[in-house]
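With one protein chain withheld, the remaining protein chains of the complex are depicted in position.
By written order: A, B and C. Residues from 1 in each chain.
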Amino acid sequence: MTVADLWTIMPLLLIACGSVLVLLLGAVVPGRYLTGVAVATCLGAALWALQVPAVAALPQLGVALTPLARLFTVVFALAASVTLLLSHDFNERRGIRGEEYPATILFALFGMSVLAAASTLLTLFLGLEALTFAFYILVAMDKGSDRGAEAGLKYLLLGAISAAFIAFGIALIYAATGTLEIVPAMAGAARGIAGVPLALAGWGLILAGAAFKMSLVPAHLWTPDVYQGGPPPVVAFLSTGSKGAAVLFLITLLRPAGLIPALHGPLWWLALLSMTVGNLAALRQQSIKRLLAYSSIAQMGYVTLALLTGSREGYGAAAFYVVLYTAMNLVAFGAVASLSGRDDLETIEEYRGLGYGRPFTAGVLALALFALAGIPPTGGFMGKFFIFAAALRGGEPLLAVLGILTAVVSVYFYLRVVVNLYLHSVTAEITANRPTSVEIVPLVVASLVIMLLGIYPGPLMAIIEAALF
Amino acid sequence: MAYPILTILVFLPLAGAFALLPFWRRDRWAKGFALCCALVELALAGWLLFAASGMQAAQGAPAGYFLWEDYTWIGRFGISYTLGMDGISLLMTVLTAFVTLLAMLVSWRGIRERVPLHYLMLLVMESGIVGVFLALDLFLFYLFWEVMLIPMFFLIGIWGHGRRIYSAVKFFIYTMAGSLLMLLAIIGIYLLHGNQGGNYTFALHQLIGTGIDPGISLWLFAAFLLAFAIKVPVFPLHTWLPDAHTDAPTAGSVILAGLLLKTGAYGLIRFGYPLFPTAAKAVTPLLITLAVIGIVYGSWVAYAQEDMKRLVAYSSVGHMGFVALGIAVWSPVALSGAVLQMVNHGITTGALFALVGMLDERTDTREIAAYGGVWGKAPMLAFFFLLFSMASAGLPGLNNFVGEFLILAGAFRVTPLAVVIGFIGIVLPLIYTVRLVQQVLFVEERRPLAIPDLTIREGSVLAALALIAIYLGVHPAPLLDLLKVPVALLTGVAP
Amino acid sequence: MIVPLVHVLILAAVLFALGLVCVLVWRSNVIMLLIGIEIMLNAAMLAFVGGAGHWGMADGQVFALMIMAMTSAEVSLALALVVYLHRRKKTVNVDEFNEMKG
């Protein structure tokens, strides 16, 4: 390992050190004051990642700071800092005071960054499991909430099974190809697939595991429960960072192999089922967090639709959508977090009239919902557009049409929330929490990102294109 | 052209909407400011209407366009920011500016809650609609097409009546359903064009003439048609309309009828038919049939209505059936008539909705059976009511007749049978109109409703509309001249 | 290598299947669930070790070690949660924890 290598992986180091530092400081400073440190760590890592030149694999470390890794490290770091800011006052209201909270967030971020930078299957797996593990804790962090613990347990049990799937899958591919380096392993696996079913079986296991991480139907069932049980800021991060990491995980594995024809079928069905089940199940959902959970299932279905084309456009569209989706869900769950006081603002009815009572929070929530519904001029539209363009170009007209039809259906439940926000006249006094300035800043930033990506997506698209080339 | 007039036209209302935010707590200021924006927009559009005849073809523009702005937007995908104006879009832009202003004026007193938001929505809507009429890049067009929905959704949902939420959501999803499929079709033609020559672009003038396999072309056109037919609306895709119109506030109804329906017809004229001429030809019999059914059916159902607004709403189905017929036959005379009829319908039905709104404002009911004897109570209101009812029933000398007659005259060469039935569609509006007029204006009052006559604001709005209706009825020549070049280019005949 | 890779893999597959079956059959008991998961992960480790032996590389073994570490962490966390929930509901039947559904 050289000094240059150290410079390169400095973002990772920063995050790791930051989390340890937060833990240490926790002994002397109340947890509440550590948000700043944690945010600074995230932003520092992001800045470093931005300025450091991309470097191909560092064999000793099993990581490589590819352009894609840089991009996603930045995205994840920003998401983490938004989450931290959102949790700052939220945790105060809930009595989550320990330094372990920001530290765990940073651990999760560390996992994500490692995953993004991974060049071997081992680091990839470790990154994935590290971030998932952090989320097991985060989901159950609110000790006052039974639901949190229940959600944590459910997530953990299923997560562990999926980890087993993925581990076994990687093991099979390793056995088939004899290397853990991602590119040769996956390429070798692809070559071997025709003759040797071993690698293919490995792929099947990995796919199933990844389906869990991305909450694709039929491995989606944990999602609503966990989203409902977890504290909203955590769910914001869970639904964005963890999902993004899972997509990145799939992209990383799929890309070197090229399009494996045998995988097309499973991916096709995963995409279709997720889009359909997610959107339909959300239609009459009363709990906003479960609603957003089903929505995220469907959104991941769209991402899968882009992925299964196996084309550069497809990966590009998926990556773009992930970035965008991060912003959208951060805003959506962030708004829920900001509105929730001692208890979560759970049912949709509780949002009645908030459009006028809490104009700012409700406004950004509505924006996020419109974006999730894919309505211009929000970024959500651009994201969907790129995905469907990629799907049609990749020769998936049927799935594209079906997907669009489910998107039509989905408009209904997003609108239901908006209807409650704005279209019902307020009768009772509004008890929802007022946004604090610490919450406003991240919400504004994320909302601006949503709008910016909707109006001028060119630069981000160019970065992604370049990174994928 | 040194100034980006088209961009200004599109974004001036939007800028106005943002500039409205400081007046958030001051209703009167907000109203006044919004009105100023609308006035400036109308002045600009109106000026173009007069200046248009003297303008040369714009540089770099396809034939027929005298204003043209073209910038790369998302180069990677061949998406550009292309705005262009020809006679048709000019007319539609002026109509938009005018109807928006009208909508603001008719809701001046009726809206008491969240006033600034209401006007903000109207301004955003204006931007969206003008954008639809000016965009010549399919992607950009689609963007504006969808943007229009949001303010209308809120207009219906927040300030509406009755089952406003149901109607608002229905309106939104119904139109979304069509337009999302159109999005796929837009991507489809983009890819097909790109695959042929490697030039991936969304620019309309480049996409026109793309050689497409007839089977695929039919599917793509079907998606376009679906989106536009829902907006027009063409039978049997019309059922969102009575609900939306009925439950919308006055301004919403006026804009829905006056403008949103036009975007569907405009889309067919500007995009649907030119992009897929062969498919359009194949679908023509179907569209003609549906248009004719719509003409008869809409008017027939209107007769049974008990709610004035619903009646006017169903009448729109019938009237827009004429527009659909005019487009479907795609002959120069009929197409000119169709465009003219779009304007006419906007004026007439907009005025009728405004009148119903005024009555509703005074009495809190729109039930026809509650009224009676309005002529004696509010003669001016009654006079305008009669005038616009007659215009809507196609009385010659008023505007609707001109459009309908040209459509029928032009369509006869193509499809005599449809025209014969279409003429029946000229009788049926009269039947429900005179019933409405009789029950509302004439006979003894049924309930003791106090109906004060028009205020000066209302009177001047209606008078302006009436003048336009009469002017268009007796002297539509300037507008027809304006349409000559674009219609000739579209239909491929000598102007 | 004495044992051919295929045999190892078959054993691992059987083990994995057993673990999965355990998870499916004993699904109501958290402890048994965790055991099943352990078995599956052990199958993965076995496959790694077998693969490492076959290819003569150490990295598979490293992977196995890492899995071990991960497993222990996971189990400890799971047990902590179970203990917490057991206090509330007096049960280790995971299906009783169904406050959230729909």
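Here is the rule we use: contacts are C-beta pairs under 8 Å (C-beta built on N, C-alpha and C of every residue); 3 or more make two chains touch, one makes a residue touch a chain.
Everything that follows uses one rule, which is that contacts and distances are computed from a predicted model.
> Out of "Binding-protein-dependent transport systems inner membrane component", "4Fe-4S dicluster domain-containing protein", "Hydrogenase" or "NADH-quinone oxidoreductase subunit L", what name does the UniProt record list for the absent chain?
According to UniProt, the chain not displayed is called "NADH-quinone oxidoreductase subunit L".
> Write out, one label after another, the shown chains that touch the chain missing from the document.
Visible chains that the missing one touches: A, B, C.
> Which listed residue (B:G32, B:G197 or B:P236) would be found touching the missing chain in the intact complex?
The one listed residue touching the chain not shown is B:P236.
> If I consider the whole complex, including the chain that's not displayed, which of B:I431, B:I451 or B:A464 touches that chain?
The one listed residue touching the chain not shown is B:I431.
> Among the options B:A409, B:L449 or B:L489, which residue touches the chain absent from this view?
From the options B:A409, B:L449 or B:L489, the contact with the absent chain belongs to B:A409.
> For the chain that's not shown, point to the residue among A:L124, A:A140, A:V234 or A:A282 touching it.
A:A282
> Which parts of chain B are in contact with the chain that was left out?
174, 236, 239, 242, 297, 300-301, 303-305, 332-333, 336-337, 373, 375-376, 379, 383, 386, 390, 395-397, 401-402, 405-406, 408-410, 412-413, 416, 419-420, 423-424, 426-427, 430-431, 434-435, 438, 441-444, 474-477, 480-481, 483-484, 487-488, 493, 495
> Even though one chain is hidden, which residues of chain C still touch it in the full complex?
20, 23-24, 27-28, 33, 94-95, 97-102
> Considering the whole complex rather than only what is displayed, give the residues of chain A touching the chain that is not shown.
Answer for chain A: residues 153-154, 157-158, 161-162, 165, 193, 197, 200-201, 203-205, 207-208, 211-212, 217-219, 221-222, 224-225, 261-263, 265-266, 269, 277, 279-285, 294, 409, 412 touch the chain left out.
Following the convention adopted for this analysis, only the chains that are shown with their structure count from here on.
> For the protein chains shown, what form does their contact graph take: line, ring, star, complete or other?
line
> With contacts defined as at the top, give the pair, A-C or A-B, that has more of them.
When A-B is set beside A-C, the one with more contacts is A-C.
> Per-chain C-alpha centres versus the global one: which chain is nearest?
Closest chain centre to the overall C-alpha centroid: A.
> So how far apart, in whole Å, are chain B and chain C when each is placed at the average of its C-alpha atoms?
Computed value for the inter-centroid distance: 64 Å.
> List, in ascending order, every residue of chain B touching at least 2 other chains.
Not one residue in chain B touches at least two other chains.
> Can you list every residue of chain A that touches 2 or more other chains, as numbers and ranges?
There are none in chain A.
> Show which residues of chain A lie in contact with chain B when the two form their complex.
356, 370, 375-377, 381, 385, 388-389, 392-393, 397, 400-401, 404-405, 407-408, 411-412, 415-416, 419, 422-424, 456-458, 461-462, 465
> Flag every residue of chain A that touches chain C in the complex, lowest number first.
So the residues of chain A touching chain C come out as 120-122, 125-126, 129, 133, 136-137, 140, 146-147, 149-154, 156-157, 160-161, 163-165, 167-168, 170-172, 174-175, 178-180, 198, 224-225, 228-229, 285-287, 290.
> Within the complex, which stretch of chain B touches chain A?
Per the stated touch rule, the residues are 73-77, 114, 139, 142-143, 146-147, 149-150, 153-154, 157-158, 164-165, 168-169, 172-173, 176-177, 180-181, 183-184, 187-188, 190-191.
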